[in-house]
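So the structure is just underneath, and the comments pick up after that.
Just one protein chain is left out here, and the rest sit where they should.
Each chain gets a letter, A, B and C, in the order it is written, and its residues are counted from 1.
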Amino acid sequence: METRYIKAINEALAEEMARDESVFVVGEDVGGAGGAFSATRDLLARFGARRVRDTPISEAAIVGIATGAAIRGLRPVAEIMFADFLALSMDQIVNQLAKVRYMFGGMYAMPVVIRAPCGGGLNAGPQHSQCVEAWFAGVPGLKVVMPATPHDVKGLLKSAIRDDNPVLFLENKALYALKGDVPEGEYLVPIGKAEVKRAGKDVTVVATSRMVHQSLEAAQGLAGEGIDVEILDLRTITPLDKESIFRSVEKTSRLVVAHEAVKAFGIGAEIVAAVCEELPGRLRAPPCRVGAPFVPVPFAQERQYLPDAAGVVRAVKSVMAA
Amino acid sequence: METRYIKAINEALAEEMARDESVFVVGEDVGGAGGAFSATRDLLARFGARRVRDTPISEAAIVGIATGAAIRGLRPVAEIMFADFLALSMDQIVNQLAKVRYMFGGMYAMPVVIRAPCGGGLNAGPQHSQCVEAWFAGVPGLKVVMPATPHDVKGLLKSAIRDDNPVLFLENKALYALKGDVPEGEYLVPIGKAEVKRAGKDVTVVATSRMVHQSLEAAQGLAGEGIDVEILDLRTITPLDKESIFRSVEKTSRLVVAHEAVKAFGIGAEIVAAVCEELPGRLRAPPCRVGAPFVPVPFAQERQYLPDAAGVVRAVKSVMAA
Amino acid sequence: MTDAREQQLAILHSMVRIRRVEERLSELFSQGKVPGFIHVSIGQEAIAAGVCSCLGPEDSVLTTHRGHGHALAKGIGLKRFMAEIYGRRDGFCKGKSGSMHIADKGVGVVGANGIVGGGLPISLGTALASQYRGEKTVTVCFFGDGASNQGTFHESLNIAALWSLPLVFCCENNGWAQFTPQARYMKVESVAERAEGYGIPGVTVDGNDVVRVREAALEAVARARRGDGPTLLECKVRRWLGHYVGDAQKYRPPEDVKGAKALDPIRAYADQLSAAGAIGPDGLADIELRVKAEIDEAVRFAGESPPAGPEELFTDVYA
Partner (left out) sequence: MTDAREQQLAILHSMVRIRRVEERLSELFSQGKVPGFIHVSIGQEAIAAGVCSCLGPEDSVLTTHRGHGHALAKGIGLKRFMAEIYGRRDGFCKGKSGSMHIADKGVGVVGANGIVGGGLPISLGTALASQYRGEKTVTVCFFGDGASNQGTFHESLNIAALWSLPLVFCCENNGWAQFTPQARYMKVESVAERAEGYGIPGVTVDGNDVVRVREAALEAVARARRGDGPTLLECKVRRWLGHYVGDAQKYRPPEDVKGAKALDPIRAYADQLSAAGAIGPDGLADIELRVKAEIDEAVRFAGESPPAGPEELFTDVYA
C-alpha cells in the first residue's frame, strides 16, 4: 500500500526492534520528539527509553556509542540529524568503526547502522544540504547505501540492521514525503544490488537517490522523442554492483551517471572509470556525468544549483548525439 | 643544492614567516620539539612562542584557530600531525573553513594552510598511514596540494601560504627523508599546475606524491623494454590541471593513473572519467589505475599493500598490450 | 539626557528592536516570504542587548542558528540584514547566507553558524588575532546550552584559558536543545560549573535581567581587554517559542511554555526604567514607533531587492 518514505523507515525500525531485542536507536531528539524528521516517531512509547535513546549534541560520541555497543554484541542504529554533521563523527566512523574488524583481525562483528539525511530542497544552506557519500565510498570496511524509494528504504534498512558490517545509510530529505508502494508483509532488499527501474535499449542512466526520480522523469520526456532510456537505480554505493552496471551498458553501449552530489570527484567518476577500464570499446559515445556544480550548496539559489531532470535530458541527448 | 623534503618544508616556513609577520604556525608539538617530523625545527627559537604555537591535542580546535585568525587577516599555517587525524577536524575543514568565503558572500579571504603527512612506510598501521585526499577533493572552496619533491614542496608551500584560499597541503611521510635539488634563492611553484617529470611518447602516467617516484623507477625499467613513458606529476589535486593531463594524453593516447590511496573511489577515478568524457576516442587502449587495494592500511603487511613501481609497470604493460 | 540614561534607552530600544524584528520575520516566514528556516530568540533579548552593549564595532561576535538578536544588538544594518534573510542581492552576503549564516564584517558580526558548537573553535582564532596584534579588542562567542556538550566546547575553553585569550564565552541557557529538554542532555544544571575545569571564571546570571547581564558582561569583557583571559558567562532564560518558526512543540508541556512567557525581559526593564523615572509614560511607545518605522522600511527594502543573478551561484567559491 501507499506509504511515505519516512514512514517506511519508521516501519523498518519498529519491525526490527520488535524482532530483535538487541536492536536499539540512538541519536539527537530521536526519543520524545520522534526525530527531527520523525523517522523514530512512536518508538519511545513502544520500546521505552532503554532502546530509544536521546543523546546530547555529540555526534562523535553517538557513533562511538554504536561502535562500542556493537563490539559487545548489540545492534545499534544511530541517527545523525543531517548528513553534513557526519563530519563531526568522521574519526569515529572512518578511523574507528570502519577499521575495528580489520585492525583486530576479525575479532569483532560490527552490526552498526548510521542513518543520516542528505541532500537539498529545504533552502537549508551549505551546512544542512550536502550529499556526502564521496567522503565514505573509498573507506574500506564501510558499506554505503542510498535508497531512492519507500519500498527500498524499508527493505534496505532492514537488511542493513541485520548486516554484521557498518552500514552508512544515507537518506534524502527531499524524498521523505514521497509516497510509494510498500508491501504489507516482511521483506528485505539486499545490500549491494542495483535495480533496473526502467528498461531501455538506447542509453543507460545510472542514478542514485533523488536523481533516480529525476531520471525517470527525464526518461518519460525522452521517450516521446524516441529515446529509450534504461534507468539503473544503484541503491548501494559500496559494495558497488558493477555487474548490473556492466550488464546494462553492454546492452545500451551508452552511459550517463546522475547524482545530486558535486560532480567533480564524486562517486560517478568511479562508475565511469570502471566502465571505461573494464568494458573496453563497449561505449559508442563518451560517458557523461550529471551532478552539482563545484560550489557549496547555496541558500537562496538552491533550485538553480540542484541537478534535475533537465540536466539528465541534456546529458542523455549529448551521449545520443555523439 | 641537495636538500631533504622535510628541510625544504622547514625552509619554506621560515622564509614566509620572515617575509610576512602575519604568518604563524600552530599545531601539536610544533614548538619546543620542532614538530613530530621536525618540519618546524628551530622556528620557535627564531620567531618566538607568539608565532610558533604548541596546542593541546585538539585537532578540531587547531583548524578553528586557523579559520578565525584568517577571518581577522592573519595567515596561519596549521599542522595536523598525521593526515588520518584530519578526520577529527573534518567539520572545521569542510563545513567551516571551506565554506566561509562562499557562505558569507565573499566577505572574507581565507589564507589558511593545513599541513599534514599522509601515506605509509612506517608500519604505523591503519590509523597513521592513510592517504586521505579523496575526502577533500570534492569539497568546493578547498585547494588540495600533494608535492612529490623537495623542490616542489618548498615552492608549493610558499605559494600556499600566499594564497588567499584554504589549502590542504598533504605531504608524504615516506618522502620526508628524500633528498633533491632545491635552488638557493627565492622561488615559487604555482598551485594548480602539473609538471611533466619525464617526457615520453607511448603512455601517460599521471602520478601523485610518492607514486611519482615509483612511476619514474618504473619508466626506467620500461625504457629498457622500449616503452617510452611520459610521467606527469599532478602536484595539485584541486584545482585539477586538466589541460596538462589532456595535452599529454593527446600525445600518447594511453593513460595510467597512479596514487597511493585506495584505488576505488580515489581521485584517479576523476582523472580517468575526465579524459574519457572530454577526449572522446582519444585513448587507444582502456585507461588503467594503480592504487591501494580496498582494505585498511595493514600493520605488518604494509609492503604488500603499498602500490609500487612493479604495479605501475604492470599497468603500463596492460595498456600497451591492449 | 545623561549618558547613563541614554545607555538605558539604547538597551531598551535594542531589546524591543530584536523582538519586533523577529516577530515580523516569523510573520513573513509563515507567509512564505522567507526561504529556509528561521530560529528566533524572542524572550532572550536581554542577553544580546546586555552583552553587546559592552562592545564596540571593532570587537568580534560569533553567533549561532539563533543569532538575529546578537547581530542586531551588535549593530548590523537592518535593511541589508532583512534582504539577506530574504535571500536577495542586497543582503550582507548577497543572499548566500540567509538567517543561519548572517554576517557583517563591518560591525564585527563575524558570522552565524549552522553547526551547533561550530563557532567555538573559530572564536579562538578571532580572539588570538587581537592578542597577536596587541589590540585591545575582544571576541564574544554566543552558543546554547545544547552546544555546551559538543567536543568543540571543551577544546575551545581549554585553549582559550591556556592562552589567556581575550574571549567571552556566552552561553544562552534556555533549557532546550531543539526538541529535547536539558535534563536529557546534561546532568549538571549550570553550564558555568564547567569553567573550573579549565581554570577560568564561570558566572551564571538571570538572562531575563538585562541589568545583571550587562554587569556580568562588563566585567568579563574588561577582564578580556586587560589580558586576563576568558570568562564563561552563562545567561539563564527559558525558551518562549518553538525551536524554529513553525515548530508546534508537541513534545513540550504547555505549562513550560506558559512559565517561560511569564518572564518578559522587555516588560521588566521598561517597568524598572519608568519606576526610576528614566522613561516617561510614552517612553516605550516612542521606541515602538521608531522600531516599527525602521522595520517597515527594511521589509520594503528587502522585498524590492532583486534576487541574486544566476552568475552569483558561481562566485565567491575562491578568492
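Assume contacts are C-beta pairs under 8 Å (C-beta built on N, C-alpha and C of every residue); 3 or more make two chains touch, one makes a residue touch a chain.
Note that the coordinates shown come from a computational prediction; the quantities given were computed from them, not determined experimentally.
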Touch with the omitted chain, as defined above, among B:Pro147, B:Gly268, B:Pro298 or B:Gly311: B:Pro298
Contact residue for the chain not shown (choose from C:Arg19, C:His39 or C:Arg194): C:Arg194
Contact residue for the chain not shown (choose from B:Arg51, B:Arg72, B:Arg115 or B:His128): B:His128
Which of A:Met107, A:Ala177, A:Ala199 or A:Ala310 contacts the chain that the document leaves out: A:Met107
Chain B residues that touch the omitted chain in the full complex: 28-29, 31-33, 36, 54-58, 60-61, 84-85, 88, 122-128, 293-296, 298-302, 304-305
On chain C, residues whose C-beta touches the chain left out of the figure: 149-155, 158, 161-162, 184-188, 193-200
Contact footprint on chain A, counting only the chain that is left out: 24, 50, 55-56, 58, 60-61, 63-74, 76, 91-92, 95-96, 100-110, 140-141, 143, 163-165
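Basically, only the chains that are shown with their structure count from here on.
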Per Cα centroids, the chain farthest from chain B: C
Rounded Å distance, chain A centre to chain C centre (Cα mean): 36
Length of the line joining the C-alpha centres of chain B and chain C, rounded to whole Å: 40
For chain C, residues contacting two or more additional chains: 95-97, 101, 113-115, 118, 151, 317
Per-residue overlap in chain A, given as positions that touch at least 2 other chains: 84-85, 88, 125-127, 294-296, 298
